[in-house]
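Of the protein chains in this complex, one is absent; all others appear in place.
To keep things simple, chains are lettered A and B as they appear, and every chain counts its residues starting from 1.
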Amino acid sequence: MEPAEIVQHSGGVIGVSWLMIVLPLVGAAVLLLGGRRTDRWGHFLGVAMSLASFVVAVLVFFELLGLGADQRRRLVELYDFLPAGTLDVKMGLLLDPLSISFALLITGVGSLIHIYSIGYMAHDPDRRRFFAYLNLFIAAMLLLVLADNYLGLYVGWEGVGLASYLLIGFWQHKPSAAAAAKKAFIVNRVGDMGLALGIFVIFTTFGTVAFGPVFAHASQASQGTLTLIGLALLLGACGKSAQLPLQSWLLDAMEGPTPVSALIHAATMVTAGVYLVVRSGAIFEGAPTAQLVVTIVGVATLLAGAIIGTAKDDIKKALAGSTMSQIGYMMLAAGLGPVGYAFAIAHLIAHGFFKASMFLGAGSVMHAMNDEVDMRKYGGLASVMKITWITFGLGYLAIIGFPLLSGYWTKDGIIETAMHHNPILGWLAVIGAGITGFYMSRLFFMTFHGRPRWDKDAHPHESPAVMTWPLIILSVGSVFGGAFLITGNRFMLFLSPAVGRPAELPSFAPFSVTGLVTLALVAVGVVYAWLRYGRSEVPAVAPRGSLLTVFARRDLYGDALNEALFMRPGQWLTRLAVFFDNRGVDGLVNGLAALIGGTSGRLRRVQTGFVRSYALSIFFGAALLVGAWFVVGNL
Amino acid sequence: MTTHYLVLSALLFAIGAVGVLVRRNAIVVFMCVELMLNACNLAFVTFARQHGNLQGQIIAFFVMIVAAAEVVVGLAIIVTIFRTRRSASVDDVNLLKY
Partner (left out) sequence: MGETITFWVLAVVSVTAAFGLVFSRKAVYSALMLGVVMLSLAVLYAVQDAPFLAVVQIIVYTGAVMMLFLFVLMLVGVDSSDSLVETIRGQRFWAVIAGLGFAVLLAAAIGNAVIGDPAGLASAVKADGGNVPALARLIFTRYVFAFEVTSALLITAALGAMVLAHRERSTPKASQKDLARARFLGDHPAPLPGPGTYARHNAIDMPALLPDGTVSELSVNRFIARHDVADGHLPENPRLAQAIRNVASGPAGRPKVVQAVAEEPEGPVEAEDKPKVSQTTGSPVEEEGK
């Protein structure tokens, strides 16, 4: 079934849905422009704005539910954004099941992270600035998912890039944080270039950048054009979602405060790429090659992320590897058509809960351990941090796909769909699930079980309520979210007005071969991790490890590859250009000037100041003239 | 005969020119310039007789007048320079150079 028609809308809560974006934006503006005066209550304003935005999102959601299934794509026109000749962009918001799902996730999880940050950043002198950036992040992300055209999406996209830069480099006094922020920004620029190119091609092909007309006419465009657009958009998605080959910024982005990591990984930023691919489904469906590339990128990333996750001792980097891997699953699903879209978004939402829960849990652990991030110095924290242990544990079980928890439902759906689509992709995804079981267990056991390996001055304690309550709420979502969305294809039906409805709805088969093999592999991974890290002693210093371990520790040599392929040639090119400029261009100009200057310097010696010298020249000239006249006269 | 006069005129002119070039005393240089002017006058007078009209003599007359004026101003300049620099050498006046 095709997606539903987009309907103009006015009035109601949907009519003022722009408040979702404006409220956090106002919060950011007040906090940034207000300066120190807002220091005392700034974080409350940030939380309030985020919560208000969430309330609006919820109201919009229920108003949408109140409409008929085929009436659920509402367009709210706001203003004429870019009236420039043939490029006439009208800014508007597209409220449909897809965008409202994202909006709920962003504002909901975002608000919990805001609340958590009150406690986490309590001792930071720049807490107000932090909340301003968080609000800006939320606003940009909401603009990204709610805009009804590619240009508006692009504005939000860049806003997210800016906000992520500001937040990753929040502790800019640390050189590593500044470098990480810069790296994230630059790698994102590469992706943004792809997105920009995609939008250019869309405009030249369709004459507009609004979603409605573009998708309506997508089927009329040639397959080559659609493939081109799809690949360009995929490049953008890779940059934002940290997919291969633009994954390198994500691990370094852990330099930011932990709530930022949670926000980037769970609710915003990295999900933008998945959103872009799913939103542009009409284009990708016309371009099977692009879809295939999307799935390949997804599978490659999910394996790469999982492998990286197995080797990291830094708890946040291990989690970052898992994010890469999980986004890889979503990307894989997003390349599989309408069935995949539903699973991708469902997994995205479930992932938003359990990954936020785990990141915030990791933040809670770090908070307790004097900001120590090395898991080899944790161990046995389960007894002292009960709430964190339980919530983190639930998130952990959800991500490895423990039966009946969130991850089980959504990830299993993705694997089944992939298997149905292409067995190779399916089996690779199964292997990825197995590795996930291992590295998440490793992380969990190293942190919470085994003998304590704490530093002498570490006195772990449970975090304050303002930090634990968000954990509890999130863990509820990570336990029940998946089941709620997947059972009876509830989410797929809800989403179908936006992304189209598959010809036949998948039926959930818990005891299929694939499901059982996946579970078995995961179990093997968990048991192996227990043997290695739960039961036996974990060395305080990382052993040298096998070649594969080193490979994974070095992020699969992604940075080395980037340096060798892009950075060094770029530097050489720059040096060459500088050399050419200095010696060639400047040399020519300077040489000419030096030539003239030198000649003049010598020539001016003729001006001796002696009148008799001048008179001699004149007389010589006169003699020459007489001679010439004599010669000419005698011809 | 005309040729003889003209050659004499050319010789005197060349001698005057060489004098201008080799002498440093401004007054002597000036005298050499006068010599050149006189050589020209001789040529004019000769041509006047050769062509049988008085134009040459007229112009020689005007040359004399202009030469007189020139001598007056030139010598005044020399006196002024001498007064400030205590020198009448044309080589000493060489500040305007590279």
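FYI, contacts are C-beta pairs under 8 Å (C-beta built on N, C-alpha and C of every residue); 3 or more make two chains touch, one makes a residue touch a chain.
Because the structure is predicted, anything quoted here is derived from the model rather than measured.
Put simply, the missing chain touches A, B once the whole complex is considered. Across the interface with the omitted chain, chain A contributes residues 608, 610, 612-613, 616, 619-620, 622-623, 626-627, 629-630, 633-634. On the side of chain B, the interface with the absent chain consists of residues 1-8, 10-19, 21-25, 27-28, 30-32, 34-35, 38, 41-42, 45-46, 48-55, 57-58, 60-62, 64-73, 75-80, 82-83, 88, 91, using the contact rule stated above.
Basically, only the chains that are shown with their structure count from here on.
The residues of chain A lying in touch with chain B in their complex are 604-605, 607-612, 615-616, 619. In the complex of the two chains, the chain B residues touching chain A come out as 17, 20-22, 24, 90-91, 93-98.
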